[in-house]
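The other protein chains are all here in position, but one chain of the complex has been omitted.
Note that the chains take the letters A, B, C and D in the order they are written out, and that residue 1 is the start of every chain.
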Amino acid sequence: QAKDPIKLKVGMVAAVDMLALPIALERGFFEKYGLDVTIARPYATGVDALNALQAGETDMVQAGVPAIGAILRNMDLVFLGNFSGNATKLGSDATLALIANSDSGIIKGDLKSLKGKKIATSFGTINHLYILGLLEKAGLAPTDVTLINTPPPEMSVALLAKGVDAFVCWDPAPVIAMKDVPGAIEVIRGGDVISYLGFNIALRPWVEKNGATIEKFLAAVSEADQWMRKNPKQAAAIATRWIPGLKLDVAETAMQYNIQQVDRRISAHNYRALWKAQDTLQRLGVIKSVFDVNKHIEPKFILNVMNTYPDLFSDLQPIPADVAIKPGFVFKP
Amino acid sequence: MLHRLSSALWFCAPFIVLLVLWAVFIPYFDVNPRLFPHLSSVVQAGIEGIQDGTLIQHIKASLLRVAVGTVLALIIAVPLGVAMGVSPIVSSFLTPLFRFFSVLAGIAWIPIATLWFGYGFGAITFVIFNAVFFIVTYNTLLGVSTIPLHVRNAAASLGAGRWAMLTEVLLPGALPNIVTGIRTGLGFAWRGLIAAEMIATNVGLGYMLFVARDFYRTEVIVLGMIVIGVLWLLLDRLVLAPIERATIERWGMVQRA
Amino acid sequence: MKNLTIRNLSKTYFDPYAGTNVTAVHDVSLNVGQGEFVCIVGPSGCGKTTILNMIAGFIPHTGGEILVGGRPVKGPGPDRGVVFQSFALFPWRTVLENVAFGPKMRGVRKAEREKIAHEYLALAKLTEAAGRYPAELSGGMQQRVGVVRALANEPDVLLMDEPFASVDAQTRMTLQEELTRIWQEKRPTVIFITHDVAEAVFLANRVIALSKGRVLEEIDVDLPRPRSWDSLNDDARFKELSGRVRQLVRSA
Amino acid sequence: MKNLTIRNLSKTYFDPYAGTNVTAVHDVSLNVGQGEFVCIVGPSGCGKTTILNMIAGFIPHTGGEILVGGRPVKGPGPDRGVVFQSFALFPWRTVLENVAFGPKMRGVRKAEREKIAHEYLALAKLTEAAGRYPAELSGGMQQRVGVVRALANEPDVLLMDEPFASVDAQTRMTLQEELTRIWQEKRPTVIFITHDVAEAVFLANRVIALSKGRVLEEIDVDLPRPRSWDSLNDDARFKELSGRVRQLVRSA
């Protein structure tokens, strides 16, 4: 590694599932693969991270659902890897949960008891998709409950103030609410109801010029993933340093759930997850059209990494043959 | 009648210029709709919103919230401003508190306001209240303290009690400033609303902007901005400006413009 | 009707910015009986308005005491009506409403108080201007509104600060005669500031000459009442008294 | 020094709220020669201030024309100095700075213009008050500041609106004598509004009596100059002229 390391600027959002980036930085994985990475201080949301990407402030970001809106608005994004999700199975939502007030009449494990309740969720995000999935699973229509738009930081105070009967959110909000809101119950966590969306994303022109760098980057974060899966407690400690205000006990609990879907690989499942999210959003009327997922997912870099460094993925379940990406793969709904 | 028509036309003229510039320049330079939407797409978004009824719902909900928050703020701010202008004791007690609290942004209050006033309507109203309150108080205070002392003295020696002093002297005397306070305050009420409607609601112009932002629908964002601006203009022209003409201009307290 | 006692009154204005003091009134004592008409004369800046303001209760005094009807003055009140040197009309009220203000404060009904106001306006030849706002009046008209506004409230004590300074000679004479008429009818205690020596002698029971914040001399005016300009213009006693007062003011 | 020609001047105030018109000046014509001293008298509200405001260029006229030095008046200018009935001092400037304002606008250096201002202040017996702000002055003092502010600018035409109304008799006489002295020295054209008939006759070459917005009569004052109160007080011609003017005003 005598050559000068390649400079790279990546953006993240302050959340436990983004943690591979700081881990790779702190533990020297980027250096190891010949990269000199700067992490832009956390953006408020995925939307902001994508805006920063567009503005040229970063080369690569990690984001989920907001990328759909951006692509529909002519942003030519390419999805290169998967920071949270699952390549081996269709459902992956271990970092999401539904928390209720015990006196709200909602019963732990009984999704049917949601009927007629007020539920907070963040509209247009994966939280929204998750509650819709839960309702479908319970055999309820979206109109059987009242959904209330709430940003993730306000979830627990909304629950405490009894402004809502329950909320659906990603970590750490559910963990915090269970700890801090008296009488909060976890109605369901995960349950493989939907597939999480979380991609490494870059703009197409940049991708076309920086194939080698992308592979180095994906290798480094894959190694960080693996380290995280093996050392969740240490990873949680790192999280508290990078995410201000995060308490260690909260971080440890959240990390347990997080590592269940830390899988950088891409399979047909990830294609389907993206397609499904668009489909749901379109049916909700939030978006008017959809794009072809084949155009915006570019698996060749991560596939190369998987071939070159199989050890980095050895602790994960192998990808079933029928969903593995082979040359000439085209996703069809 | 003709006079009013022409003044209304003059009032609209700057906007017409702006609209024309928009309609011409954005397509001419082929601006990406994510940067700024075309006039036509905003118009279309507006038509769709009206047709499916959502726009009207958003407007109704927002107007109600702004009205409640603003009226509450006025009810408290104007008397308080007067009290501070008249009584040195009240003023020396409240001035430090005002200095301290006047910069605390509405959104920062959301978690605390939720605890105190409940999630949803209470918190939203509080945020709007908070946006209007300080500006109106400060302007009322200034208005009261610029009333010439001899005018207040005249009223006192004609037998005006506290109440008459308030209604007959302090309020009309401070009116120019109160109107300006309301004018700026209401502007900030709309801003507070946008900030507050990200929580606890699925209807309202702020909510509309919030969701549009997540999906890069700039035409909806701009539509929302225009709707807010137009509502506000109507309010100003139909309520504040006539009040101003009938009072402070009529009385010769400000120069007629 | 109330009497007025002033004992060792002083007033020092303190200028917090320049850190300087201006002593406008020095140790002034004065007794004004019930229903007496006193005129104060003196050069510009000698403290006349300052004394009036203290009696009215607008500014605190820095020494001595003021008793109106035996009670110390605590603040302004409707028992002491004031005509201001600077008029002090309410810009947001029409002329009629300005004049009706005092009765309104006393709770007089609308029709009634407008009748009162109209009567007084007629007296000051302002009937035409009743519906205008103060900003639309000439200087002299504004001053007359100020005068009748105070009169219409029928106070026990009337404090008038150069009330006829901007009024033309003719109207002024009418107003002076009207004022004595009203005074004889209702007998308020009057303190009247003027620069016009003839006016002072014509109106007063007693003229007080001030100089640099001190009482220079008091002159009793023993002219018979009712007085009118027609009868007094060539009156020897009137001339003599006027001459004396003029002399005093000149020496001040 | 400029002459002044007024032809068929009229002014109607329009009240857009009440929809009413007040015609304050009707078809007034007047010629004032270079360096002439003209006094205008007339009852309160007869349009004196309105005429002055139009000459000064403050308000537009609704008929006729006004020529100053042969040119139509377009707006206010430093060639016409104005003393306001309402003083119009700058509250944010000290007395000295108020008086030095005109020279400052002409670009006179600071030391120089303060010297000028001090001279004029001494003339009005205001030396002590030089450093105070207008709000700290008595009414008469404010008025005198307004007068010397206009004088200090040495304008071609001086427009004075009841400049001595709030000044005591003694100071007033001094100021009147000073004014005639300055006038004889610099020979500005003066239009002087007053309610004091003796003052008008003492000062003027010509007295113009107004009534209800019209010129009633013009009276030439052929008293010799320099004039002083000592000599004029018992002057028969002065008495006669004063009597005539008083008669006129009374009939107005």
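In this section, a contact is a pair of C-beta atoms (placed from the backbone, for glycine too) under 8 Å apart; a residue touches a chain by one contact, two chains touch by 3 or more.
What we mean here is this: contacts and distances are computed from a predicted model.
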item	value
Missing subunit (named according to UniProt) among the choices "ABC transporter permease", "Heme exporter protein C", "Multisubunit Na+/H+ antiporter, MnhB subunit" or "Arginine N-succinyltransferase"	"ABC transporter permease"
Residue touching the undisplayed chain, where the options are D:P76, D:G131 or D:G243	D:P76
From D:A18, D:M105 or D:A122, residue that would touch the chain that is not displayed	D:M105
Contact set of chain B toward the excluded chain (per top definition)	10-15, 18, 34-36, 85, 88, 91-97, 99-108, 111-112, 115, 134-135, 138-139, 142, 145-149, 176-177, 180, 183-184, 186-188, 190-192, 194-195, 209, 212-213, 218, 221-222, 224-225, 228-233, 236, 253-255, 257
Contacts of chain D with the absent chain, listed as residue ranges	56-58, 75-78, 80-82, 84, 86, 88-92, 101-102, 105-106, 133-136, 149-150, 153, 155
Touch list for chain A against the chain that is not drawn	14-15, 40-45, 47-48, 51-52, 54-57, 152-153, 156-157, 160, 172-173, 176, 180-182, 243-247, 250
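Keep in mind that, in the parts below, only the chains that are shown with their structure count from here on.
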item	value
Between chain C and chain D, centroid-to-centroid distance (C-alpha), Å	27
Multi-partner residues of chain D (at least 2 other chains)	none
Chain B residues within the chain A interface of the complex	32-34, 110-111, 114-115, 118-120, 198-202, 207, 210-211, 213-218
Parts of chain B lying in touch with chain C, wherever the complex brings them together	148-151, 153-161, 164, 168-169, 172-173, 175, 247-248, 250-253
Residues of chain C defined as touching chain D within the complex	13, 15, 18, 22, 41-45, 48-50, 85-86, 129, 131-132, 136-141, 144, 161-162, 165-172, 195-197, 246, 249-250, 252
